[in-house]
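Apart from one protein chain that is not included, each protein chain of the complex appears where it belongs.
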Amino acid sequence: MSATDATTTTSSASGAGAKGMIGTFTSRYASVLPTFAAITILIALLAGAEIYFGNFLTGRNMSALLLDNAYLMVLAVGMTFVIVTAGIDLSVGSVMAFTGIFGASLFASGVPFVIVIPVMLLSGVAIGLLIGVLVQYFNVQPFIASLAGLFLGRGLAYVVSLQSIRVEDPVLLWLGSTRFTLGDFYIAPTGVIALLTVIVGALVMHFTRFGRTVYAVGGSEQSARLMGLNVARTKVMVYVISGLCGGLAGLVLTAYTGSGYPRNGIGTELDVIAVVVIGGTLLSGGRGYVLGSMIGVFVFGTINTIINFMGAEQSWTHIIVGALLLLFIVVQRAIVARSDRSR
Amino acid sequence: MPADTEVQPIVEMRGITIAFPGVLALDGVDFRLIPGEIHSLMGENGAGKSTLIKALTGVYAIDSGTIAVSGSERRFEATADAQAAGISTVYQEVNLCANLSVGENVMLGHEKRGRAGIDWRATHSEAERHLAGLGLRLDSRSELGSHSIAIQQLIAIARAMVLDAKVLILDEPTSSLDRGEVEQLFAVIRDLRDSGVAILFVSHFLDQVYEISDRITVLRNGQLVGEHLAADLPKDALVAEMIGRELEDLAAISDRADREIDRTGTPIVKATGLGKRGMLEPADLEVYDGEVVGLAGLLGSGRTELVRLLYGADRAETGEVAVDGTSVRIHSPRHAIDHGIAFSSEDRRGEGVVADLTVAENMILGIQARRGWLRRVSKAEQDAVVAEYMEALGVRPADPHVPIGNLSGGNQQKVLLARWLATAPELLILDEPTRGIDVGAKADIQRKVAELSEKGLSVIFISSELEEVLRLAQRVIVLRDRKAVGELDAHEVDLDGLVDYIAHSEEGSVSR
Partner (left out) sequence: MRILRHRLFWPAAALVTLLVVNTIANPNFARITIRDGQLYGNPITILRDSAPLMLVALGMTLVIATRGIDLSVGAIMAVSGAVALTIIDDSPNPGSVGTVVVAVIVAVVVGLVLGVWNGFLVSVIGIQPIIATLVLMLAGRGVALLITGGEITTVNSAPYKFIASGYLIILPIAFFIWVAAVVVVSMLERRTALGMLTESVGINPEASRLAGVRSRGIIWSAYIASGVLAGIAGVIYASNTMAADANSAGYLIELYAILAVVLGGTSLMGGKFSIAGTVIGVMTVQALEKAILFLGVPPAQAPVFFAVVVVVVVLLQAPRVHAWGRAAGRRMGVGAKPRTDDRKEVAA
């Protein structure tokens, strides 16, 4: 947009007609476009699969999509906060493994769930806090700080146990195995937790000053600081939130599998990053939506399911997700390049 | 309406001292702001204006001195502290978030909240109310990045109003605005002044300063020179206070530059219709053997853009370039270098020095890049380059093996000059080579340019200090609003004439 646009801004805002509407739309909602692209891809995948297989869009399948990917969705919410500030958190997979096995071992030694569940969440918070403090107060790059978190979580998981631990606690089993049904559709408490996480995450991002500061920090950290916003607290908090989500995902996964396993979530951090990016969050920060990340999870899950249906190698999942990730990054790059030029 | 010095100042800074490694940026400066007046802070680049502002806004910690707001002493640890004390700033490079909406930028941190978090409807209408107060009718929900810099600047002021600022600092707010936008901004500023806000205004446009100011404080080399009522300070007295003794030292240089250039032959470099949308309207430029061509114009006038296009730092969309009469295509700095053109950027830190490499490595970087990675500049060659330029340019410290980042700005600039001279260019483009460096280094660099051009090197010289341009150049091209608007013979124009030309060359009248 050039100088002419600036001088006509006053009129274009109130200006009617199709052109005015398009102008208003693009000036307001340009950042939603990548997420729309993700929705389009999801619809195309689902429609394509339904046409190809004929029995894809069933209640069972769709319900399983949420159930199987509930832990991923929880992690994606936390990761969205981090990436919107232009950070990254590599620790989520191993934090999930650690809190999962830690919880399982506490359950196994008879500790009641009212203690175990908060302990699981708090251990995730502790690792997130460590990463956040390293990033904010010691100028450590997020990549490296969260790498330390990754090592720490994975190692601690093995310190707790080298083998998987079965969980017999009735509350946890209830979380994992209960099915609320509606016709063909069903949802487990873990699925409810995942959806609630998404909703709370989206509300915090959109309707709190903290959430808006997250966006401001991602847009321009220096500006945010000069505007008098509390940048330091915000940057620490996003890693704490991601750690909390890691703990919650540990709970969800333990409930889903009925056991804790120290090898859970190896490489999951990459899946989560991929899912968040596919959902329309810019890795350079400042743009992205929690709801978009949810769409990203569904895209990921759908690709997985389709490959299952085709009886193809599971390894195709990662190849396709990798290709999709590349596609989205190139598209984002083009968008950013265009908006840079327009200034 | 101002001038009553009996009124208690809202801001009183006393004995402010801030030292950076190697530079005393502020040396015991006193400064005060009185409610209901517009106070301009004047000084050349490097005089300490922006450092003083950053001390007042909590960006820098002060080494000694006191800051009192409304009579009580304050210690600002962060911008938020200054804002809480009622001090808001609008920077030249708008410090807002381009990824957020206009309304959010106005209200960020002060959003209207309902029971369920932020009430966006109320927040946006509040934002629109503040914007309307400044005469802006904008879609509060549109993205900030979709608006021009001028509009963003006004949005930043609207934000300051939300913060209920008692002191508003405007740091070079007009540098990228056109005349109409400046009028709009000034009207807003006057309204604010009349409502009792103390305004600190910084600009290098003298006319604008006199148009708007009630009071003027002048800084030079980190020290306070004087505080005056604008009405009591004639323009030439102001310029004299800003520039100081420097003129006398440099008189000799201007004698050297005062010579005739033979413009009958083929120009070394001739650009025709060089332009790019949004950067520069097609412009022509010729440089002859041994000639220094000055580019004059305000920041954002297109002077930097013109040389960047010529050098291939940005790719031109239109126009042709001929070197020694042969038409050439310059798409990247490499091409320019291959044709004997060298360019030293105005952004020394971002686009000039490679901070962690040594002085010697920085000096040979140009030659090395030209040769490619396979043929390394040998130790002996490197020593020869270092020996030739360290002494000739007076680089201090004279140790070629320290990282260049440890040198002062003036010495870094000398090393960069050496980098380009070592490539034996035919045309040397210097964009603001004297910005933010000490007086001695300024003189050294100007002397060197005069000496080199006397020996036949062609130079394009850009400086916002017009005295320098007039001192060194034989011919001056004037740019305004991203357009080359005229060409002057440097012998036939004085400073006032040039300033006048930059301001008015085409428009019939400009408000004073």
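Note that the chains take the letters A and B in the order they are written out, and that residue 1 is the start of every chain.
One rule holds for everything that comes next: contacts are C-beta pairs under 8 Å (C-beta built on N, C-alpha and C of every residue); 3 or more make two chains touch, one makes a residue touch a chain.
Being a predicted model, the structure only gives us computed values, none of them experimental.
K.L.:
In the whole complex, not just what's shown, which of A:Val238, A:Ala274 or A:Leu291 touches the removed chain?
P.N.:
A:Ala274
K.L.:
One chain isn't shown here. Among A:Ala64, A:Val140, A:Val171 or A:Val204, which residue touches it?
P.N.:
From the options A:Ala64, A:Val140, A:Val171 or A:Val204, the contact with the absent chain belongs to A:Val140.
K.L.:
So which of B:Leu357, B:Leu452, B:Leu466 or B:Leu495 would be touching the chain we can't see?
P.N.:
B:Leu357
K.L.:
Specify the residue from the set A:Ile88, A:Leu175 or A:Ala216 that touches the hidden chain.
P.N.:
A:Ile88
K.L.:
At which residues does subunit B meet the chain that is not included here?
P.N.:
So the residues of subunit B touching the missing chain come out as 20-23, 25, 51, 59-61, 77, 311, 313, 332-334, 337, 343, 345, 349-357, 361, 365-366, 368-377, 401, 405, 409, 412, 419.
K.L.:
Could you list which residues of subunit A touch the chain missing from the display?
P.N.:
Answer for subunit A: residues 88, 94, 130, 134, 137-141, 143-145, 147-152, 154-156, 158-159, 162, 262, 266, 270-271, 273-274, 277, 283-284, 313-319, 321-323, 325-326, 329-330, 333 touch the chain left out.
As a convention for this text, only the chains that are shown with their structure count from here on.
K.L.:
Applying the document's contact rule, which stretches of subunit A touch subunit B when the two form their complex?
P.N.:
Touching subunit B: residues 1-3, 5-7, 9-10, 13-14, 24, 26-28, 30-31, 203, 206-209, 212-213, 215-216, 218-220, 222-230, 286-287, 339, 342-343 of subunit A.
K.L.:
Taking the complex as given, what residues does subunit B use to touch subunit A?
P.N.:
That would be residues 57, 59, 78-80, 82-84, 89, 91, 95-101, 104, 108-109, 111, 113, 116-118, 136-139, 141-143, 145-148, 150-151, 159, 163, 178, 277-278 of subunit B.
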